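Shown here: the complex without one of its protein chains, the others still in place.
Showing chain A:
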Amino acid sequence: MAALPKRIIKETERLVSDPVPGITAEPHEDNLRYFQVTIEGPQQSPYENGVFQLELFLPDDYPMEAPKVRFLTKIYHPNIDRLGRICLDVLKNNWSPALQIRTVLLSVQALLASPNPNDPLANDVAEEWIKHEDTAIAKAKEWTKLYAKPTQDEEPAKE
């Protein structure tokens, strides 16, 4: 396998040494382009107190091509579909090589704080979000409680 580009090594080091609050990203030992990610649900959002598992992969052409990101935890959100695929501009047309893994994950976290039902990926969820926002938010909260539990064996956060 080809050596890992310097850029990826640097980004990985910084993710560990200077982590983004509420976000973890760790490469798999056998594939350093493949990251296991967790994102905490933003405060005052329906996803508050949830910890969401994601996976991220840096394709061969990264950073010319955007990282690939997917939710592994079930989530009720108008821009995330049932397979965990995410509709987010920076992962598609608005990707720029100046962005990084950390900026992408921050954008995903921001998407949790502000769902955008007018540009939906999960149409049924978006429709509910527009027509009955209260019900939709209640359901998002319920799913967060059901599926986005913090893992038991996780180390307590260091102060």
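The rule is simple: contacts are C-beta pairs under 8 Å (C-beta built on N, C-alpha and C of every residue); 3 or more make two chains touch, one makes a residue touch a chain; residues count from 1.
We take it that contacts and distances are computed from a predicted model.
A.B. asks: Which choice in "Glutamyl-tRNA(Gln) amidotransferase subunit C, mitochondrial", "Probable cytosolic iron-sulfur protein assembly protein CIAO1 homolog", "Ras-related protein Rab-22A" or "KLLA0E19119p" gives the name that UniProt lists for the one chain left out?
C.D. replies: "KLLA0E19119p"
A.B. asks: Using the document's definition of touch, tell me which of A:Arg14, A:Arg70 or A:Arg102 contacts the absent chain.
C.D. replies: Of the candidates A:Arg14, A:Arg70 or A:Arg102, A:Arg70 is in touch with the missing chain.
A.B. asks: Given the contact definition stated above, which residue among A:Pro19, A:Pro59 or A:Pro150 touches the chain not shown here?
C.D. replies: A:Pro59
A.B. asks: Mind listing the chain A residues that contact the chain we can't see here?
C.D. replies: 1-2, 31, 33-34, 55, 57-60, 68, 70, 72, 74, 82-85
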